[in-house]
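Moving on to chain A:
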Amino acid sequence: KPSPTSEANPSPGASPGGAAGSGKDFKFGMVTDVGGINDKSFNQSAWEALQKLGKDTGANVKYLQSKSDADFVPNLNQFVKGKYNLTWGIGFIIEKALKQVAQQNPDAKLAIVDNVVDLPNVTSVTFAEQEGSFLVGVIAGLMTKTNKIGFVGGMDIPVIKRFEAGFRAGIKAANPQAQLITNYTGTFDKPDLGKSAAATLYNGGADIIFPSAGATGSGVFNEAKDRSKAGKKVWVIGVDKDQSVEFGTDITLTSMIKRVDEAVYKICNDMIAGNFKGGQVTNLGLKDNGVGIADNSNINVPEDVLKKVEEYKAKIISGEIKVPDK
Partner candidate 1 sequence: MSTNVPVVELLGITKRFPGIVANDAISLKLHKGEILALLGENGAGKSTLMNILFGLYQPDEGEIQMNGKPVIIDSPNTAISLGIGMVHQHFKLVQPFTVTENIVLGMEPRKGMNIDYQAATRKVKELSEQYGLSIDPNARIADISVGMQQRVEIVKTLFRGADILIFDEPTAVLTPQEIEELMAILRKLVAEGKSIILITHKLKEIMQIADTVTIIRRGKVIDTVKKTETNTQHLAEQMVGRKVSFQVDKKPSQPKLPVLEVRGLHCHGPRGEEALNGITFGVRAGEILGIAGVDGNGQSELIEVLTGLRKSYRGDVAINSTNVTNWSPRKITESGLAHIPEDRHKRGLVLDFSVSENLVLETYFYPQFNKNGLLSYDAIDRHAEKLIERYDIRTPSIHSVIRSLSGGNQQKVIIAREIERNPELLIAAQPTRGLDVGAIEFVHRQLIEQRDKGKAVLLISFELDEIRNVSDRIAVIYEGQIVGEVMPHETTDQELGLMMAGSKESKEGGDKHGSTH
Partner candidate 2 sequence: MEFLNLLGQTINITLVFSTALILAGLGGVFSERSGVINIGLEGIMIAGAFGAAVFSYYAEDAGMGELSPYIGLLAAILLGVIFAWIHAIASIRFKANQVVSGVVINFLALGMTVYLVKLLFEGSGQSPTLQFAFTKLTIPGVTDIPFIGTVLHAYPTTYLAIILVFIAYYVLYRTPFGLRLRAVGEHPSAADTVGVQVLRTRYIGVLLSGVLAGLGGATITLTTTSMFSHNTISGQGFIAIAAMIFGKWHPVGVFGAACFFGLSQALKDLLQMYGLSNWIPSEFIYMLPYLFTVLVLIGAVSRAYPPAALGEPYDPGKR
């Protein structure tokens, strides 16, 4: 594979040391989708990683929020034309824009999260969300009392379908009796719709809901909080980050973690160290610790269930179980 070497990027000062603290000459840019850096999801994770990087290495980090899809290209170009060392495009939907910019600027280096752009100057990071979802599916399947489990999706699109497919498979593996009810709200940024979807699902008998819907998902937490205040015990499974931090462990059963932050941090740090690899797709699954369940899951999930989860995890890593992604 023709991998462009560092001579294309005239910043040799960084290569010798490669250690933290030597990134002062580096500039990292990040373009969010319309969700912005407080989406409690991948944009936020990625931006937190960049901020940490800035603190750790002294690198210059900056982000641009897109106000509409039409902003993707000019925003990416703002960094590219500003000679940023690496420009991130965060989110599935930015793919075509990033591809276009990468093609037009073969000397620039770009990276994308959640989607693949197959170009020598782009590195792509994707996650096997279905694998992590499988594990929380197991937990849900084993812990449901009503044998009804809910899934609230943002938009009906392939990434979210991966979550649903893995979750469904996990439930089925652990508890074939349990029924999965899904509700797609059609948006990633409307907590009110998430809340009403959750209300309907809980009313319909579900006692655990796994939202994969960005900010819409926080509506699911709000509904659960309402119900638990009224004395009805229901659970939510967090997504992307450990959401018990924000919504508390009394309603957050566990969370399916997606380590966007680690991936972003690592790739930037690699670049400072002089080994950026373009044209590469990093698919992070259970075995790379790219996805998984929250560390504090033991608060609400009993020991024996967690043991089952570990068993399934091992089987997935070994390839014995192949988790469907559709």
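Throughout what follows, a residue touches a chain if its C-beta (ideal position, glycine included) is under 8 Å from a C-beta of that chain, and two chains touch if they have at least 3 such contacts; residues count from 1.
Regarding candidate selection, all candidates are chains of the complex that A comes from, given by their letters.
The structure displayed is predicted, hence computed values, not measured ones.
Note on chain A: across the options 1 or 2, its touching candidate in this complex is 2.
By the touch criterion given at the top, residues 36-38, 65, 156, 181-184, 186, 189-192, 195-197, 199-201, 203-204, 215, 218-219, 222, 225-226, 229-231, 246-247 of chain A touch candidate 2 in their complex.
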